[in-house]
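First the structure, in the form of structure tokens, and then the observations on it.
With one protein chain removed, the remaining protein chains of the complex are shown where they sit.
Just so it is clear, A and B label the chains in written order, and each chain counts residues from 1 on its own.
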Amino acid sequence: MLRYTARRLLLMSITVIGMVTVVFFLLRAIPGDPASYMLGDYATEESVAALKAELGLDRPVWEQYLGFVKRALTGDLGTSVVTGQPAFDEVLESIPWSAALSVSGIIIAVLAGVPLGVMSAVRHGTFADLFVMLGALIGISFPVFWVGLVCILLLAHEVRLFPALGASSSQDFFTQVHHLMLPALVLGFSVAAYIARLTRSAMLEVLGQDFVRVARAMGVPERRIVYRLALRNALIPVLAVIGVTFAWSLGSAILVEAVFSRPGLGSMILKAVFARDYQLVQAGVFVLASAVVLVNTSLDIVYGWVDPRVSVS
Amino acid sequence: MRKIFSALALTLSVALIGTTAGAAELRVRIGSDVGNLDPARIFGIENQTVASHVYNGMVKYDQATNKILPDLATSWSVSADGTEYTFKLRDGVMFHKGYGQLTSDDVKFSLERVLNPDTKSRYAGQLAGVKAVEAPDPLTVKIVLDAPNAGLLNKLTDFNQGWIASRKAVTEIGDKQYAMQPIGTGPFMFDKWSPGNQVRVVANKDHFGGPPSLDAVTFRIIKDETAAAIALENGEIDVFFALQSPPVIDRLKKADGIAVLNRVANHTINLVLNQSVKPLDDIRVRKAIAYGINREALISGYFKGTKAPGHSVITSSFPEYTEELPQYAHDPEKAKALLKEAGQEGFTLELVTVGLSPYNELVIPMASDLEKVGIKTKITVLERGAYLQARGKGDIMTCITGIVGPPDPDSPLVSLYATKSFPPGMNTSRYNKADDLLASAAAEQDPAKRTAIYQQIMGQTMEDVPVLPLYADQLFLAHSSKVKGLVQNSLFTVQAHTVSLEE
Partner (left out) sequence: MSAEVLPDTTADTVPRARIVRRILGRYLRHPGLSLGLFVLVLLSFVAIAAPWLAPHGPTEADLMNTLAHPSGEYLLGTDQYGRDILSRLIWGARISLEVALAVVALSLTFGSAIGAIAGYAGGWVERIMMVCNDILLAFPGFLLALALVAARGSSLENVILAVSIAYTPRVAAVMRSVVITIRPRPFIEASRAIGMSSSRVLLRHVLPNALPPVIVVTTVSAATAILAEAGLSFLGLGVQPPTATWGNIISDGQGFITSNPLISLSAGLCIAVTVIALNLLGDGLRDTLDPQMRRYTGERML
């Protein structure tokens, strides 16, 4: 078990380093460097070259990479070329926003998705099942930003139930929650749809297995079979999928943030990509990658504890 | 349970900004995030809007009339030959946050910093004729020019390179870090920037022009105009800055409790035709393009009348404005005839534009018009960085450009038509026939004669059409009726010094 945990942790660090490396080289492949971007309309070749030298962009890419790794190991993720502030500071400012959106989105998704999925499986073939599965199909099929647009139109404009903006300048907790609700619901809806589908198929599979049949034959009450036996077994793949869902929700969050004018890691990375602010993109991806890998690894470890078969194979 | 809740609230509030209950706080929508508030390196209307609250210039434009008024300088005199300007500074002006009193040394520092090649300021060219900035005593600034330049005061107004920063602040905070920790003398002090969310400035109670009636201004970053309009209607924001979308304008005009202001800007949006690329070196081809594009329909159809016609690059907000110039009313037949005469039927025109609305959109009807007169078109939309790079190389066939700036005729005319404005700069049409006239305008001290020379330049450049003005920009601003005393300027900024909020 310990060996399994150690192996997961090693793999986790390799993955984070790998992702940051991929992004580092990807950014250098982008045409249009920060130097000419910053100098704007009046850039001369000399001034661009001078600024590039100042930013260290004139050196070979591998040398830049080594320097980046060396500094990153000491906790220095560089300085934003646009604002002159440490890139990590801006990332830190974005984290609470992203965390609040993703976590509340996933909580909504799990709270809605798992019970609906279970119900659908238990009442397999009924109208309730059809209804839930139709809803789930819609949830995974509509573009998330489009759902957001429609929600703003209906719930913030026609019926003024929610604010149109996903963030407030007020410090008041409840005001902030009020602003968060619509974006979280929109994000949660699409994730819930996915979790419901998955829970249903996992449940159906477990319900069809031999030990359930045996339990039925032995006269164990149906409620007990569903909630004690089947659900516990079905939740294992669902648990594993929450990790995948987390990464995916961070991708969708970019779109949700864009629709609701909400700050966050996704929109920060998008802004930085447009401004060619390499340091900022790198810092953002580093934090994002760490979060994704951390969540996945801890779920993998939990998964290993719950289901001993995993660590053996 | 309560503990968990307050812990949650604490986590959430890490990114948020404290607001005192009941304080008069104006909430202004800006379209994208700020990033650099250093006057030497500032760019973009969002940064400029925030900076205009923090800084003052030596002189300023009257927001309503564009007349030049004293600001940090109370008076000035010009030597007989027009090459020496002496300014008297206001006494007792204090920089924010304890950075001391404003002296002539800060002015010298600010202007020299822009001129210093190491700063890599994009505004160095604006002060190009300045030979020296001297500080004979703490309240006197002397600016010595290479040659007389009647437009100098325009360069020293409270905008971009004209904003005065504190030497002490820039040195102590650091040249790069200063970008987001600006120290000025303006009516508001920079308070806090929350990336992607908002920027806040708070009232400077000691401002020499009197304390603002607001306690603070928060600039909220809201990209989408429809969302911003709903937010304004719902009372989530008070001022909608940089309103552009015609249907949103239309909607807000009809809404209750909302006022929509508009004003012709100091800039036109232009199609720049690169004469160094064939067949655009042929004046007949350029004229054919001018006749071929239906600019009237662009304004009435696409912009729904929210823009004004561009008769030259000088808009009606300039005193030098005139319409007695060569005109190019939409005439497809004439365009076809000119193309035939030039033997250039069916050549391909590449329309290069930046991936920002409306510039990436308005090329669509233009291309459709040009196809109808027999010019094949190719639309290339480039992301901003790539666009600047391509334009900097100078070999792209066309580009879409507007010279946003003060109501100083030199600003568009020199930028677009002077040989020295490329490379680097905006004269990507490579026009080279206006240099003598531009020089004589700068030397002319008599305002009436100077205006006549400018109008001559306008006439000549509209005859040669190296640059086709597509429309004169018009600036829209919406605010709730709670907002009192907001004056719209013709620069693309909004300033809240005179604003008050009514409950």
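Keep this in mind: contacts are C-beta pairs under 8 Å (C-beta built on N, C-alpha and C of every residue); 3 or more make two chains touch, one makes a residue touch a chain.
What you see is a predicted model; the values in this text were computed from it and never measured.
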Of A:V91, A:V118, A:V132 or A:A258, which residue touches the hidden chain? A:A258
Among A:W146, A:F211 or A:W305, contact with the omitted chain is made only by A:W146
Sole touch to the unshown chain from B:T226, B:N262, B:Q460 or B:T498: residue B:T226
Among A:V48, A:M181 or A:A202, which one is in touch with the chain left out? A:A202
Among B:D71, B:E383 or B:D410, choose the residue that contacts the chain missing from this document, as touch is defined above. B:E383
Interface residues of chain A toward the undisplayed chain are 11, 14-15, 18-19, 22-23, 26-27, 29-31, 137-138, 140-146, 149-150, 152-153, 157, 194, 198, 201-202, 205, 237, 240-241, 244-245, 247-248, 250-252, 254-255, 258, 266, 269-270, 273-274, 288-289, 292-293, 296
Had the left-out chain been drawn, it would touch chain B at residues 224-226, 229-230, 245-248, 250-251, 294, 297-298, 300-302, 304, 355, 360-361, 364-365, 367-368, 379-383, 386
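Everything below uses one rule, namely that only the chains that are shown with their structure count from here on.
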Roughly how far is chain A from chain B, going centre to centre by Cα mean, in whole Å? 38
Interfacial residue positions of chain A with respect to chain B in the complex: 31-34, 36-45, 47, 50-51, 79, 82-85, 90, 93-97, 99-100, 152, 156-157, 160, 163-165, 167-171, 173, 176, 258-264, 267-268, 271, 274-276
Touching residues (chain side chain B, partner chain A) in the complex: 5, 8-9, 11-19, 25, 27, 32-33, 35-36, 41, 43, 117, 120, 122-125, 174-180, 194-198, 200, 218, 220-224, 226-228, 230-231, 233-234, 236, 383-386, 388-389, 391-392, 423-426
